[in-house]
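With one protein chain withheld, the remaining protein chains of the complex are depicted in position.
All chains are identified by letter, namely A and B, in their written order; residue positions are counted from 1 within each chain.
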Amino acid sequence: MSYIFLYALVGMGLFTLGLYALIIHAHLLRKILAINIMGSGVFLVLVALAARTEGAAPDPVPHAMVITGIVVAVSATALALALMLRVRSETGRAELDEEPLSKFDD
Amino acid sequence: MNNTGENTIPLSLRLLLMVLLTVMAVGLAYAVLSLPAQAPGLSVYAVENINISGVSNPVTAVLLNYRAYDTFLELGVLLLALLGVWSLGCAGCQHQSSPGPVLDSLSRLLVPILIMVSGYLLWAGAHAPGGAFQAGSVLGAAGVLLLLAGWRIHAGLAGLPLRIALVLGVAVFALVGAVLILPGGQLLAFPPAYAGGLILLFETVATLSIAISLTALFLGADPDEEDAS
Partner (left out) sequence: MEALTQLQLAFDAVLGLALLWLAWQTLASPELFRAIVLFIAFGLLMALAWVRLEAPDVALAEAAIGAGLTGALLLTALSRLEPKNKSKIPHSKKPESEVDE
């Protein structure tokens, strides 16, 4: 079942892309988008691997975990957005302090 | 690409990051591709016990019977996220634009349909794709649409009634779980004779709690305090 592994590989690609963007972007909204894409990648790997046995119905346990995960992801996103708005109203910027990285600038 | 904020990180560091992430991705790909091609996992047990689970949709059986404590804790997570959002307060939640005529009539048309779809998904979840999470999120979407169209919760309902609806899911899970422990059972282990009815009860309260929590998360601030201020 080659197409199953295709989806698993796409999921891993999404996770890697999201991790890269999470690290390099300073803007918090972009970091939140990146975390959501990483999560989608993880879900894709889980569901793809649940369907990999040929001729059998997919394993329902990872499906249930992913459904729970999607709802948890949206509530975590809402909390992260509220935190971002609070950071913005405290500091005037929707970015975290870049101090730890500034020594690489020169 | 200069506007995206990436330029705060020097190119050399970014290249190093790309190399590290490529190594990680190759390692992950190797790990996934070297897994055995045939692995039924837990589906054998899930299908074996479907007759005593009270429903015929295996995913619903997993969510609300075999692993009901997952759903219980997930409702707890939703509640905690909402508490976090409320405790942060919300700058700029008050002002909002009035809806245009399109949004107004669209919400009048769509909200009843969404409520009906949600009810169908809740009922169908026992034997077909659907269930509490899908029904709850569709109902939550209806709530978000109402909020966008300018609807606000009645001041008399924003206090205690709203809080009761929010904790309804967690409270019913905890209460029924505790009752099931008393005669020597395990947490949320349903007796097969009552499983179908209990699952429907849990799904209904979970749907309501999920829908109201998601709508409240969208609103951002505690509507009770919003009115007071």
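We take it that contacts are C-beta pairs under 8 Å (C-beta built on N, C-alpha and C of every residue); 3 or more make two chains touch, one makes a residue touch a chain.
Computed from a predicted structure; not experimentally measured.
**Student:** If I consider the whole complex, including the chain that's not displayed, which of B:Val111, B:Ala141, B:Leu180 or B:Leu198 touches that chain?
**Tutor:** Checking each option in B:Val111, B:Ala141, B:Leu180 or B:Leu198, the one touching the absent chain turns out to be B:Ala141.
**Student:** Pick out the residues on chain B that sit against the missing chain.
**Tutor:** Touch set of chain B with respect to the missing chain: 1, 3-5, 57, 59-60, 90-93, 95, 97, 121, 129-131, 133-134, 137-138, 140-141, 144, 148, 214, 217-218, 220.
**Student:** Which chain A residues touch the hidden chain?
**Tutor:** 2-4, 6-7, 9-10, 13-14, 17-18, 20-21, 25, 27, 29-30, 32-34, 36-37, 40, 43-44, 47-48, 50-51, 57-58, 63-64, 66-67, 70-71, 73-74, 77-78, 81, 84-85, 88, 92-95
By our rule, only the chains that are shown with their structure count from here on.
**Student:** So the centre of each chain is just the mean of its C-alpha atoms; given that, what is the distance between chain A and chain B in Å?
**Tutor:** That pair's centroid distance is 17 Å.
**Student:** Which of the residues in chain A come into contact with chain B in the complex?
**Tutor:** Those residues of chain A that touch chain B are 1, 5, 8-9, 12-13, 15-16, 19-20, 23-27, 30, 45, 49-50, 52-54, 56-65, 67-68, 70-72, 74-76, 78-79, 82-83, 85-86, 88-89, 95, 98, 101, 104-105.
**Student:** Would you pull the chain B residues touching chain A in the complex into a rising list?
**Tutor:** 4-6, 8-10, 13-14, 17-18, 21-22, 24-25, 28-29, 32-33, 35, 37-43, 46-47, 58-59, 61-63, 66-67, 70-71, 74, 77-78, 81-82, 84-85, 88-92, 131, 133-134, 136-137, 210, 213-214, 217-218, 220
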